[in-house]
Structures are given as structure tokens and as C-alpha cells.
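Every protein chain of the complex appears in place save one, which is left out.
Naming follows writing order (A, B, C and D), and every chain is counted from residue 1.
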Amino acid sequence: MNEPVLEIQGLDVDYGLGAEAVHAVQDVHLTLHRGEVLGLAGESGSGKSTLAYGLTRLLPPPGMIRGGRVLYHPEGGEPYDVLRLTPRQLRDFRWAETSIVFQGAMNSLNPVHKVSTQLVDVLKAHDPQSTRASRLSRARELLRLVGISADRLDAYPHQLSGGMRQRVMIAMALALEPRVVIMDEPTTALDVVMQRQILAQLVELRERLGFSVLFITHDLSLLVEFSDRIAIMYGGRIVEQARGVELYRDSLHPYSDGLLHSFPALRGPRRELTGIPGSPPDQRALPPGCAFAPRCPHAFDRCHSEVPVLDVPADRDGSDRSVACWLHPSTGPTAAVPS
Amino acid sequence: MAVPAADLKAAAPEPLPPDSITGPAARRRRFRFLSGGKALTGLIVLAFFVVLAVIGPWIAPYDPSARSDDLIEAPSGRHWFGTTHLGQDVFSQVLAGTRSVMLVGVTAGVVATILAVLVGVTSGYLGGTPGEGLSALSNVFLVIPALPLIIIIGTALPSGGDTLVAVVIGLTSWAWGARVLRAQTLSLRRRDYVEAARASGEPTWRIIFFEILPNLTAVIASSFVGTVVFAVMSEITLAFVGVSAFSDWNWGTILFWAQSQQALAQGAWWWFVPAGLAIAVLGTALSLLNFGIDEFVSPRLRSAGTTRVKNAEGKTVRLRAGFTPVLGREKR
Amino acid sequence: MAEQHNEVAIREPVAEESTADAVVLEAAGLTKHFPVRKRGRQLLTQGRRSVRAVDDVDLTLRRGRVTALVGESGSGKSTVARLLAQLYPRTAGEILLHGEPVTVKGGSAFRAYCRRVQMIFQDPFASLNPVHTVRYHLTRALKIHGRAGRGAEELERALHELLTRVQLTPPERFVDKFPHELSGGQRQRVAIARALGADPEALLADEPVSMLDVSIRLGVLNLLRDLKQRLHLAILYITHDIASARYFADDTLVMYAGRMVEGGDSETVTQQPAHPYTRLLIDSAPDPDRLEPDGNAEPAPETGSGEPPSLIAPPSGCRFHPRCPVAMERCRTELPPRFEVAGPAGHWAACWLYEAAR
Amino acid sequence: ACGGGAAGAGGNAAGVLNVGMPNGPQAENNNPFLETSAAASLGYRFVLYEPLVMFNRVKPKEEGKPWLATKWDWSDNYRKLVVTVRDGVTFSDGTPMTAQDVAYTFQLLRDNKALNIDSVPYGDITASGNQVTLSFDASQYVNQVKILQTIVVPKHLWTQIKDPATDPVKKPVGTGPFTLKSFTPQTVTVSQRSGYWQEAPKVKEIRYTSYNDNNAQVAALTSGAAEWSFVFIPNYKTVYVNRDPEHYKLWFPAQLAVHGLWFNTEKAPWDNAKLRQAVNKVINRDDIFNQGEAGYFYPKADQVTGIPSPAGDSWIAPQYRGRTVKTDVPGAKALLAGAGFKLDGNRLTDPSGKPVTLKLSVPSGWSDYITDLEIIKDNLAQIGITATVEKMNQDAWTKAVDTGDYQGVLHWTNDGASPYDMYRDVMDGSRYKPTGTGGINGNYGRYRNDEATQALQTYANAADDASRTAAMTKLQQIMIDQQPMIPLMAANSGGEYSTRHWTGWPDETNQYGPVQPTLRNAVDLVLHLKPAA
Partner (left out) sequence: MRYLLQRLGFYVFTAWAAVTINFFIPRLIPGDPVQSLITKAHGTLSADAIKSLYVLFGLDKNESLLSQYFHYWGQLLRGDLGLSFTFFPSPVSEVIGDSLPWTIILVGLTTIIGFLIGTSLGVVAGWRRGSWVDGLLPVTTFLSSVPYFWLGLIAITLLAGPGSFFPASGGYEPGLVPGWDGTFIGSAVQHSLLPAITILISSMGSWILGMRNMMVTVAAEDYITVAHAKGLKERRVMLSYAARNALLPSVSGFALALGFIVGGTLLVEIVFSYPGVGYELFQAVGSQDYPLMQGIFLIITLSVLVANLLADVAYLLLDPRTRKEG
């Protein structure tokens, strides 16, 4: 496997302080490798967006990062903790190293500026030397990349369809050819043709530039096809992590399993969809044990009292996958220290 | 909220988990903006003036118009704010004058704000002929110069009470607010959530008052504060330039007397300073209250509550968009 | 184009009721052009420019049936939905509710219309008022349509029921939240709950589940199906998830560049796509089963060359022709009408390829 | 110069005199006949144009000083006037002034009603040699001064003016020692010309600055930026004089007009002369003078006849000479009791049993009047009259006075060369208009008394001095017995001035003229000024 570019270690994110605080992300360990597409899927409200914004410190108040480290490995340099950067350093780091496509595309675009202005803006901020003409032509090129005709450069955001706005955001994220691209449900409003086109572009660019992608989506079929590894989140924690096909064929965590039995297939015979009974956990007061335990068909006593740790399961020893489930305890000393 | 959440809690069919947000808690959050010292200060000062407005004339130590033999005396134990050229007690005049100032300010502010909201938001939202008509109306009112108009109307009315003055000021000063609100509304009316409300069958007045208006609160609040200050200033100005025939004592009449007797040139600063300061303090209190408004209005800011938190090292970090604070792990 | 429209009236594969009253909402020749501002020199040189977002669209929503609308992004799906909800004035065409033409701009007529036709907006980040709680949004939906019940207790129960239906459980946790405190999927569910609160006859759902994870998505879609069956709701389901259209919708329509290009019952359209664009669409859909166990994908399907057309100056003839692998000369010049496609009844495509099938 | 004394100091070296008036920005208008012109409002018209005869208002009985006229003779019971015009006078454009110019000026006034501000009924006007003859249909005894102090304008220029009533006379040409140097809305500068018919004044240049209000004007006076002005200064000792007691002076001599308390004498109970007399007895004129009028502005008028002293002393009948009104509350009470009024505790009721109240109306901005009325209100309480001071805006007040729609007001009377004008304003029955009808010219109290009207007629038209004296005595007696109006203070013709740079100002010891910069005497006064040592 390639060397890591981004290592998230023990990230904790809360909304609010004290008793009312929502623990949206808890003790997340995740590594993004060079040139890799890491898919992140999971329950709605499980903290995917929070994780994505949290690691770049873009959470709006009252979000705050309670602890953890986000190590970034720059090209040929010493890794540094993104969470410890000064605002100035952070600004230089942003977009040039990691760019983000936000979930709400409409609100991500400034309503009073033209699309072109907003694209040109980031080019200018990180490359002040470039000429206006070159920036504009780059903007045109970027739009073409995501399949928007260049005559829409002068459109204001409210004149674009939902999908077009998303594509503008994707184009913007690729503008500086950063090393890490975080995409939070970037294709929800895109048709599959466009989606495929764009992802193909992305793959091609990745091949060429070697950047890594953290890809958040609910479209599991897409993930399986497109990503190298998939992490599944539940209740603010990563519950399973594996290569796409592995996960699809052989999911270990009962929640992942449930997910995979919840989406319809386009081809072949209609198959039975089971879904996952029960309701999501309350992130303000999580159960003491595994967050999924109340809904889990296989839960046993331990699940209700101890939080399982994410680790390589003993029954798949040697593989590069990990799971947090007592059904598949790890080989190592079961240091189930509640964090 | 239209429905008091506390009642719902009692009536809820199933027991709520003990830690869920209950009505009072939500309400507490709503008023958390007061915890920011500024807004609270504003509120307290305002309350103080309101109380003075009610009891001022009663607690005044002297009849504010009564002459005495202590002409132009500096402040002393007997006359806290000194006396006038007729030996009247300035302190009593200030006290007695509060009522009229508050009455005029608040009434005019309310009248103008209501008109501004009605005309501005409605014309912005409706568009078309009625919208343009209302907009023309507010433009006409905007074009008429308010202060001279007030002077003239004040002149034409043989002798009106405070309320009349307040209404006149209110009626002549709403157009600005209407104009600003209209413009804001124009940009809000096509927002998705307004469309969504429309599509869900909300009647127009409800869309105006419940969907658009809350998003305009910051503007409305500042225009309300603006009009109140404007109204107070107008009343005082009228009295100061000697045009008004209004109530006997307000801060403006005190200043008028001080000015016409050239108090400052005489060295009688006490005659001139208290009333002016009182106006300034009142205006400041209103503006301070305004500071809390944004937090009161925008739920995003409201739930943020404080603007600062302490991190693990005990340093204070400012909460701000774009730079999420990192607290560092603390022992759980 | 009335005659064409008659010819290709969509047949119901399984007639549940007599067709006469089954049509709830119908659009004929629906057209929407957005004017575009001209700049500088264009002011003098060019005529009136506009984005031709929707052109001559016919559409029928029937009782107890789900009609899926899939298609290219920017092809005008949302615009169709908004037109049907009477949120935009239309450039041309007609909308019929139970066979009666309706044009309402506002006022009580509009409200009456809303009671019967509800819409779920595409962007849950924009369509919830930031200053109101979930409780307010839902209470209003219930109250407007007189379903709030009597007293606070009934209202609370109704609220809880709504939230539970969209799996926002436990309801107390969400009922007093503000939109910004919710995740994307949670907002989307609030939006759905709001529409359901109105108890409409027709539901226009614009990508209602795009931000939901698959298990909740399944739940919500099942809920809609249940509503359709129990309450005979007519649903327009706009989506990019063609697989879900297959499972959940009775009919599927495909839109491209402001025009309907294909329609028919879902299974047929998804399994035997007729129009070249539809084929492209189906081929492009990700399918994990296509993957080999070692993770290497089969050769990716040809995504078609070229870009989506500009709607300001759309291509002449069939709008798909610049990208179409099988385009003929005729496609470049003449606009194809709807042609019946061989196979299950009611399957049509607007493509000259099927002229022969007539 | 408004900054400090800088300009004042420099001004003296250059022979500059700084005049200030609190009248606001001016528009360029030098028409000497228009009261609305800048020339009138700032007063410089009277250093550009000169009168035929210079009268001293402070001493109205004094003969006028010959100015542009060397001699004037009245004949035919004041129906004919022959004026002899001075030789050797030139206008500032160099043309000599002749009898033609004088005659033309009178014709101008006769033919333009709008310019004839004093409504003098001019008849034939002829000029021959250096004499101008004017004839009238009626005796002009009471108008003598008004006619003789007419200023003279050059015929050769004024005949070219299309409408003398609406011409701003951008280039004023008169006989005075100064010509207009520059006009700005804020400051008008006049400078000395050559060829003046008398010895040239020491003042080389006069700057008339118009300040926006009293405060600014007073500030300018105290800083020395203005050396001569006419403005109300409250607490003038502290504010003004004490800043430089050696130089800062003011002098406010009385003239023949009064300010006083008027009643609508048609409204009960104020139609009762005894009640008015009683009120006269309780008003504290000292308080009014000291608190309301700052101890100087309007001199106290406490002569029983109401005639201001000393200006009018010579007209006062011997039996009234030296008698002043003293506050006398018991006397007032006795008077009222005798007239059937009842004082019950502190409430006075009239003979019909109604309580006596008095609503005193006043324009809301007039602080000295308001103060005066507050004092009167207090005074009236002593005899059980409940007075209220009702502030209204000026226009409403003017209208109320005009139509008689009031109970009591402070108001003034006209001034004149004798007390006749003042008395005529107070009790001329021929000017009577019933309450409710506007357009009244004087007699705001709606006072009707045939004897008074008759006496006024006699005074104006009598052929001999004896009957005039008798009529004047009659008027004084009516004033005392009937008190149709209660005079409280005299109008003034005073002003403030600084002796730092210029000396020779009129004052108590040298009463050669009034000190107001806007009066005809201005030129005489300027001629008296000498640089301070």
C-alpha cells in the first residue's frame, strides 16, 4: 500500500458544550493513502460530514474539536498536525493541499458572485502571479471538465440547476490540483451519466496527479465500483473498513451487512430488500456499549456494555481490513479501553 | 414558538427521556443572548428609563415649573442638577421630562416600524401592481422631508398632545425602513424555503409574517431602534428649535431653555449636560439591546451561545466560522 | 401536438381502477423558458435569449401510481416539478388537475391547489427556513391542511407520528431542532415529513432521498409506496437513482435537455431501454455486481462523447444527436415525435429509430 | 476672525469695524427700501444711503440734525413741506445729488405702494432750484419724522430700474461715506469712498457678518470677532461684560413703544377695567426686567401712563409726572372687592360668580416672553387668578392675536416720534374689528372707547399745540383709568459694542443717538468713531 497522506487519529468532535453537547464524531482513526479513493458511507446523521469538515477545521459554531490529531504528510516533508496550524498556515494549507466539496451545494456558492468569479478567486488566492486571462481560461477548462458549457461561466448560482451547482463545486475543488480531495455527497444531484463522466475524470486525474479522495456518499454501488477502500460509519464511529469488493461480498459488521441488503440492483432479478430495523442512536447519550447493539440482531451481553475497538479481526488475520464488532474480536490483547 | 413547549411536555403521550431538550431549556436558550453583558446592560438601562417615565413626575423633588430664588445655581445637595435662570430645579425637570420622551419615542417607533414592515415587506413580497403601488407610496413618503414636515405639521396642529406628536413622527418616518425592508424582501422572496412554504399552502400573510419576517428581524430591530432614536431626537429637536407646542416638560424643552439662556456661555453646564446625556444614554441602551438581537434572531448564533471557549490549556479561543476551535482532549 | 399526444397516451399495464378518474395531474405541452440577461454587445446584436429549460413536456400522474422522472442533470426535472406545483408561471402549456385546466397565481385558489398537490424540494439545505424549528415546519403543514387535531396532545402525537414515519426517531430528539443542527439526510426527511403532513393527492418529490443512506432510503421509499397503495397517492418521483426507480416506480419517464425522450413502465424502461440516451444512462449506472471478485472493474461502459447541450441554444432536431452513437441525418434536422416501441404496451421513445415500429 | 481676536486686532490697524447681526445667511439684495433686503437686515443700507434729516430716537423731542436737507419748513397745518437740499453732496458714482433726486425719491414712494412702508399719503411733489415742495391732503403732524428721514436715491440710476419693488439693486449708489465692496451670504463688506460731503470717517471698512443665531452672535461678541451688534444676551454681566469689563459695553435706551400685557377686552371678565387695573397692580415689573429681560434688554416701563421714560417724559401730563406703578397686592384686592369680585381663599370669582382665569398665549420659541409670562402667572396667583401659559407656534399665535382669539398675550406697540403711535395702537377705535375677524392693524385688544378715538383724531389733526396737549393728556388719563393694556417694558434701540478698537460710541453720558447698527443713525455713529488709543 502507498504511504499515507492524511492520518486521522482519535478525532473527537462535539456540537456544543456540557450536557447538551452532541458527540457527533468519536475516536475516529482513519488513514488516507496516497492516490487512494477512500469511500465513507454510513447512516444519515452518523457524522460523516462532521468528520470531513472537522479534520479541516471548518465546522461552524458550536462545533468544536475535542481532541485527536490529523497528521498531514506533505510531499517529501515531515508530517504535521493540521489541528495545530495557525490560521495563517491553515489558510495556505487549505485548497492547495486539501479541497472540499460541501454537501449543500446551493449554499456553498456565494449568491452574489458569478460562477466565474468564484472559480477565479481560488486560482488567484493561491497563484497571485497568474494573469487574468489564464485564470479565466483555466476556469473555462474546469467547467468543461465537469460537463458544463462555458457559456454558463457568467451565470449566478441561482440560475443553475442543483446538479450544475454541484459540478461547479467539484470543478472548484479540482482547480488547484490538491493532494487530498474531500467530497461530501458530491453527486447527489447528478445523473449517472454525468456522475460516471466526472468520476472517470477524477480517476484519470488521480492517475495523473496522484491525489487522494475521501468520498462520502450513500450510493454504495458507486462506492464499491469506484473506491479502493470503504469505511462505514455508525453513531459517530467507524465500524468497518475494507476494500470495496471485500466489503460488498463479505461484510463483517452487522450494520454494513444491513446496508448492503438495503439497496436495489438495477440489473438482474429483483431481489428482496431487508433494510435495517430500529432507529439511529441518540448522539447526545450513546449507549454504553456498541452504538448499534440496540438494533443488532446478533447482539450479546458484551455488546451492551463495552465499546468495540476498530481493529483487524482475528478471523481475517493478515488482511488489511478492520472492524469494530465483538462478533469479530481482534487478535491483539483485547484492550477494550473505553475511550 | 406558537405552542408553548412546556405544555406539550406535560401532555406528551410518552414520557420523554430525561435528558432531552425540554421546553424551558429551549426557552432558556432563546434568552441566552441576555447573558452577553451588552444586551443585558441595555435592557436594564431601558427598564430604568421606563420606570422613570412612569414614576418620574411623582418622585421629582420639586415642581419642575416652580420658580424659586436660587437663580442659576450649580448642582448642590438641594438641587442635584442645579437650577435655571428662574430658579427651577433641573433635576425635577429631567425626571418629569422622561415620560414624554419615552412615550413619543416608543409610540413613534412602534407606529413607524409597523408601517415599514407592512408596506415594505408586503410590497417586496407581492411584486406586481400592488407591490409597485406600495413601493410608490413609500417613495413618496421618503421624498417628503421628515423633519421639516414634522415642524410644519406640528405648527399646523394648534396644540397637540404627546401622542399626536408621536403619531405624526411615526407616520412621517416609516418610509426609510420600508424601503430597506422591501429590498431585503426582494432577495428573500425567491428563496427555496419561502417557495416551499408557499407550496405547502401557507397563506400570504403567514408567509410574510412567519417565513420572511423572522429572517428580517435584524434589519427590523435596527430600524426600530433607529426610529425610536429618531423620534426622540425629533421631539427634542422640535422643542429645541422652539417650534413645538408640546407637553410642558421634556428633555428638549430643558435644552431649549438652556440654549436660549445660553447656559454654556453662562457657565451653567448643569443646565445643558444632564438632558443631553440622558438622551444619549437612552439611545445607547436601545443600541446595546440591538446587540443581543442577532443572537436572539439567528438560531445558528443563538445555539452558539458564548463566543469564547476555554481549551485544555486554559486558553480562551474565539468561536468563529472557518476556524473550528481545537480544545484538546480532557479527561472524561 | 395534440394528436401525437393522443396517440401515445401511456397505457397502464395494471389498471387498478377505471382510468377516467385515475388521472390526477396532467401536463400538456408544458414549456418554460428563462430569459437570460444580455451583456454588452449582445444587447445590440442578438435577439431575446433564454434558457429553454423545459420544452413541450407531456406528463400524467395517476392515482395510486408512482411515476419516476430520471434524466440528465440540468435537463429540467426540477423545473417540471415546480411548474406542476404552480411555483413558476409557465411559458406555454397546460396543467390539468382531474381534467380541469388550472392556472393559479396565488390566493386561495393556489392554496386549494396546494392542498392537493404537494412538493418536496430538491435542496433540503435551502428549503427549510433557518429560523424555524422542525416543530414549526411540521406543525404548519398539519395546521394548514387541518390535520393538527384538537389540542396540543393530538398535535404532538401527529408530529411524533410524522417524524417516526420518516425514521427521525426518537421524535423528541428532533422536534425542537433547527435546520442547521441537522445533517443533510435529516433535513431531507423533515422536508418529506412536511409534504406528507399535508396529505395531498399528488406528491411531487424532487430527489427526496438523495441524501439518505440506503437503509433509511429504503424505509422512506417503502413508506411512500405504502401511502400510494393505501391512500392512492399519485407520486412524481424525480431521481438519479435509476435502480430505485425500477423498484419503486410504476412508470418511468426519461428527460433530456428539456424534453421527454422516453417513457413506459419502469421495468421495461430500465431493462430494455429504447432511446439511445436511456441506454447510455442505464449503462452508466454503477453496478457492484459487474465487478470481478478481485476488484477490477469490467471495461467501463462507453459514457458517450461530448457534453450536455447548452439550453440557451439547443441543438436542432433531436437534442441528443450530437452525442448519439447512432444518429442519422434526419436526427440533425427534425424533432422526433413520440413513437411506440415494440414490446410491452405504453413504452414509447422520441427517437427516429422507432419510426419504423409505427 | 471668528476664531479669535486676530481679525479684530488687525482690523483696527486697517481701520476695520466688525459688525455682527444674528440674522442668518443673506441673499444679495441691497434695495434700501425693502425691509427684507440684506441691506436692511444687516443695516448697511444706512451707511450707503443717507436721510434728509437725522433724528435721535433716544431724545424724540429734540430737533433733527440737518443732513442731506439743510432746512425744512412745514406750513398750512402740516399739509405742506418745503425741503432745502444741501449743496455739494455727490453720490458715490460721482454725480451730484440735487433736488431732482429728492423729489424723485418721494415720487418713487408715492407711486409704489409696496415701497411706502409707512403709508404716508403723499400728494404733489415738485422740485425747483434746491428746494422740494411736498403737499398733503391732511395734517402730517404725526408723520413728520417718517417723511423727513427718507433716504435719497439717485434718480439717474433708479429711473432705469424696471420695478423698484423687486429689484435687488446689485450695485447700490448712495450719498453715504461707504460703498459696497463685496457681498457674500455670510459677510458683507463696505469700504470708504472718496468725495464724501463731510469729513471722512476714521473707519475705513465695515464688515457686516451675519451669524445664524443669538448664540453664535454672542460668542462672536465675547471673542471680539464682532465689535458692534444688537442681540439679546442673557445674564449679560457674566456672559459678556465681565469678559472684558473695560471694553465690552452695552447701552439699551428706551424708545417710544412698549411691550405689555394685552387682553381681549371684549371677553368677560377682562372687559372689566377694575380687574385690569388690579392686575396692573400685582405684576412685578422688577422680576420681569431682571429675570425675563436679563436686567437690561427691554427697559422697565413703570410710568403710570405707560410712556417709556426718559424718552417720553416731556409728553407726560404734569399731574402724572413722577408717578410709577408699585406692586400693591392689598390695593389690588381692595379694588377687586369694590368691583364685586370675591376672593375666596386663593380663588377669585367675578361678580357673576365665575372663577377668574387667564390663558396667556405665547409663541413657543420666545423665551423672554415665556419667562415674563411665567412671572406674571405667579403674580396673578396672589390675587386668586389662575393663569396658564399656553405655548403655541408662532403662526398660530400671530393668527390668534390678529383675530382676537385669545385671553391674554404679551405684545408690543408701534413706536413713533411721540407717544401718539403707541396709544393709537392700544386704543384706536377706528381700527376696531370684532373678535374673530382678522386683518386688524393695532388695537389687538379690541378696545372701543369713543373718547380715546376722538382724542387720537384730535392729536393728529389739531391746528394748535394746546389742543394736542389736551388730547395727549386725555389719552394718558384713559390709559390709567381703563388700562386697556398693561405696559410692562419699553422697546429699546440699544446695542452692544466694544471700545477696544473704536471709541466715541453713544452712551448714557453722550446720548447723541441710539446704538442699534440697523438704524438710520448708523452713519452718524460711525462718523463719531475714533480709533482707540
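By our rule, a residue touches a chain if its C-beta (ideal position, glycine included) is under 8 Å from a C-beta of that chain, and two chains touch if they have at least 3 such contacts.
This structure is a prediction, so every number in the text was calculated from the model and none was measured.
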Of B:151, B:199, B:212 or B:327, which sits in contact with the chain we cannot see?
-> B:151
Identify the residue among D:75, D:128, D:159 or D:182 that touches the chain left out of the display.
-> D:182
From the list B:107, B:184, B:200 or B:250, which touches the chain that is not on show?
-> B:184
Quick one: say which of A:16, A:54 or A:104 touches the chain that got left out.
-> A:104
Per the definition of touch given earlier, which of B:40, B:71, B:142 or B:167 contacts the omitted chain?
-> B:142
Since one chain has been left out of the picture, which residues of chain B touch it in the full complex?
-> 38, 132, 135-136, 139-140, 142-149, 151-153, 155-156, 176, 179-180, 183-184, 186-187, 190, 218-219, 221-222, 225-226, 229, 233, 236-237, 240-241, 243, 255, 259, 264-265, 272-273, 276, 279-284, 286-288, 290-291, 293-294, 297-298, 300-301, 307-308, 318, 320-323
Absent-chain interface as seen on chain D, which is shown | 1-5, 7, 16, 18, 24-29, 31, 34-38, 113-119, 165-168, 182, 184-187, 189, 207, 209, 211-213, 215-216, 219-220, 222-225, 257, 259, 363, 394-399, 402, 412-416, 421, 425, 441-442, 491
Using the touch rule from the top, list residues of chain A that touch the missing partner.
-> 53, 56, 58, 60, 87, 91-96, 99-100, 102, 104, 107-113, 121-122, 125-126, 156, 158-159, 172
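Note that in this section only the chains that are shown with their structure count from here on.
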If we define chain centres by averaging CA atoms, which chain lands farthest from chain C? Would you check?
-> D
Please find the two chains that have the most C-beta pairs touching each other.
-> A-C
Using the average of all C-alpha atoms in each chain as its centre, how far is it in Å between chain A and chain D?
-> 93
Among the residues of chain D, which ones contact at least 2 other chains?
-> none
Set of chain C residues in contact with two or more other chains = 123, 126, 170, 173, 180-181
Please give all chain pairs that are in touch with each other.
-> A-B, A-C, B-C, B-D
Chain A contact footprint on chain B (complex, rising order) = 17, 19, 21, 25, 190, 192, 300-301, 303-306, 309, 312, 319-330, 332
Give every residue of chain C touching chain A within the complex, in rising order.
-> 34, 36, 39, 51, 70-76, 78, 122-123, 125-126, 167, 169-170, 173, 180-186, 189, 207, 210-219, 222, 240-244, 246-248, 270-271, 280-282, 284-295, 297, 300-301, 303-304, 307-310, 312
Per the touch rule above, chain A residues touching chain B in the complex are 10, 12, 16-17, 19-20, 53-54, 57-68, 83-84, 87, 90, 106, 158, 282, 284-285, 339
